[in-house]
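For reference, the structure I am asking about is given below.
Apart from one protein chain that is not included, each protein chain of the complex appears where it belongs.
For chain A:
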């Protein structure tokens, strides 16, 4: 889906907090001065006869190595002459490592890429290395198709990536480990992507003289007004209330239109494994709190406050882009997509985000996302598994602005500034290691710079860009949509993440268990169908209890047991 694709493209805003707070975590490869991780240039830990640590991590391979990959095609337009396979970024990384990356296949968009990977797995025809998601990793480990990377990572992993992995308290690596063997190099995602905020057409809200929403009742009033009082003022009853998605909730990293926040306000966390009041591990979609949320949603749907057709759109953003709705849930990056399209279609559109609805105690409650959700894997039998590690080393070093080759880095930066191409989209692997608070930190820095408290000249390029765009947007609102996107995402979305206290609920388990492999698809289908049908009124709310009973019977109990064992066994 386009939304997911954009989520990836989004990384353009999300990256690059230059100096980390990754202090205090020692690691095997190196020394004790872990307070800053800027010492790559010195190579100071190479003592002794054999090379170790970063010397080895960034060393050119003696012989040229070929690494074939599956590549996700970005939207960026390269200068003529450059291709997805041979461009300024790929040449730079090849020059650094002596590793030649060739593309076994390419796919455009997240869905197509996922299909290609599935197909590669099904036909047992893997490229040397590629990026896979959690289920695919599981499948690959199970089928014994990928290399154990423990040694390669230990020996060739740079201090920088080890430091970043350490900031997750070992959670990231543990996620890619099975039977004590490391099978994938995971990404480290940012926390900001998890909460689903309420996005509202502020111009509609002001026109109808409605106050900003806080509670469930406020939201209900606004939805009602948006349906009935012709907020777009065209004299036709063509606006809908709250928008939704046929997935109902996303559970981990939300896209537009999930009802995650509604469930959160009732303290229900569907699709997450959580601990209940008595400390037992339960599947979040089966707790009684879900019933209250579903009852509320069903009531709204019946009264026409939720778009009657929400489950039918092929692309969930359609009504938002068409400005038929002024009310939906989505994470902080909505201005990048789909809101930019909404504003392009109607320049009067003024979108604001709120941390609403709040729960009965006035708190905003949200589930969180897993630390990691994709992994670089290496095909079993590939001669140079370390090539994948080395690639990750160099592009992560560049990404984190710690690349000592200042001249080449400047060339890349200039190229990016000139063409609008995002260098990171041309890394061999679409997988970033980020500090989890990147968005909030960048928002705070930009705000401080605007107030004159810090000098923007000290910013890393990405923060600088957000700062520049924010200023440009202030001067000429909605002139340049490329400026509007980051400016609004940070100013509106980032502000809430930075300032709104949130009760964050973490899942205790994200993986798959034995029984899940065969039964989960059936259970998920049962869940999504039940939730949807209750909301649209095909089933009464009481059908939720039947669902829970059936869910347990069809393997849910067994899976809960396995998950409990997996969590307690850690």
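The rule is short, and it goes like this: a residue touches a chain if its C-beta (ideal position, glycine included) is under 8 Å from a C-beta of that chain, and two chains touch if they have at least 3 such contacts; residues count from 1.
The rule is short, and it goes like this: contacts and distances are computed from a predicted model.
One subunit of the complex is not drawn; among "Na+/H+ antiporter subunit C", "Nitrogen regulatory protein P-II", "Cation/acetate symporter" or "ABC transporter permease subunit", its UniProt record names it "ABC transporter permease subunit". Within the set A:142, A:206, A:414 or A:557, the residue that contacts the chain not displayed is A:142.
Across A:433, A:532 or A:559, the residue that sits in touch with the chain not pictured is A:532. Where chain A meets the omitted chain, the residues involved are 115, 118-119, 121-124, 135-136, 139-140, 142-145, 238, 246, 308-309, 311-312, 314, 380, 517-518, 520-522, 525-526, 528-529, 532-533, 536, 538, 550, 554.
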